[in-house]
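First comes the structure, then the notes that go with it.
Here the complex is missing one protein chain, while the rest keep their positions.
Right, chain A next:
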Amino acid sequence: MDSFEATTQFSQMLRNITPVMQNLTRAAHFAIKNHEQEDYLFHSIIEVLDDPNTELNTKSTIFQFIEVLMHEAFQVSQQPKSHYSYPYIHTLKSSLPNILLKVLPGANNSSLHNVYNSLKNISKTCKTAYEEYDNKYSSINTLLSEAELENIDANIPYPDIKIEDEINATDPVITTWDLLIKKKKQSQYERLRLLKHHKVVEGSVSEEDMFSFQPNKTTKDQADASSNAALVFTKKQILMRMEDDRESHKRSKENLWVVNRPKDSNSLTEDEFLVYYWNKFGNVTEEEDKSFRESLNDLNAMVAQSYKDKQF
């Protein structure tokens, strides 16, 4: 397959991608198979993300695809006698911060949660320690600085998030985490600002006003709506996203039982058995240990008493 053919086919795939695991892995395998054309294929990923006609849902799915691609690329390269040498990993990793900003454009953070999940997996694949950032992400309220709180009081919009501000980190994955946390901060900041400064509506409000999603395509200013398309969800898209998320959640649970077992042994090994139960049960707490010992002593005393003659 020449580079042109591969690129066309690949961007077609990306444009129609759905968050079904099969679909994602198929695209990933296509990319890996054609790793000779890595430069071209990588650019078609960026191209699709930059296309203003690409829906937000698709962009978020492409981020999931990147997660899958990196994972698969690692997998195939780590197999013994593999003729792959970590295709795509470097290019994707170094442009990850850029990609993130394309998936979460402007002030629209609808895909934040999915990106967060994917980034967690990417960090695992790249063996980047991310716990600290993970914690930061889920306790965002404590992260707003004094200055930022003052800005909220003063009703100043959150500054634009730009990639240029993030050059200090050495690992691009960490940079991406920083950006993601900034995004979340932005979202929280704007929410606080809204709670503080917007007037409270008394009467009934319509669905569109409450969530300000794009009204279904019957608006008078069609032109405006289409230029906006990439940035705002329609209700239908929201519902679709929900269904997709549920589906991928279900799929993610389907593999829970899978174990990593060496090829030649198909039965449960002692270790596996032990490790399973070791992990399943937590440590005995001091309290539990104490109460166990107490009842053991009681039992012993009772047994000792039951003998007619003194035993020991």
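Keep this in mind: a contact is a pair of C-beta atoms (placed from the backbone, for glycine too) under 8 Å apart; a residue touches a chain by one contact, two chains touch by 3 or more; residues count from 1.
Throughout what follows, contacts and distances are computed from a predicted model.
Here one chain is missing from view; checked against "Serine/threonine-protein kinase BUR1", "Trafficking protein particle complex subunit", "Glutamyl-tRNA(Gln) amidotransferase subunit A, mitochondrial" or "Transcription initiation factor TFIID subunit D5", UniProt names that protein "Serine/threonine-protein kinase BUR1". The residue touching the chain not shown here, chosen from A:Glu5, A:Glu207 or A:Asp298, is A:Glu207. Contact with the omitted chain, checked across A:Lys81, A:Lys127, A:Lys253 or A:Lys308, is made by A:Lys253. Touching the chain that is not shown, out of A:Ser110, A:Ser123 or A:Thr175: A:Ser110 (per the contact rule at the top). For chain A, the list of residues touching the undisplayed chain reads 109-114, 138, 140-141, 184, 187-188, 191-192, 194-195, 198-202, 204-205, 207, 209-213, 233, 235, 238-239, 241-242, 245-246, 249-250, 253, 280-282.
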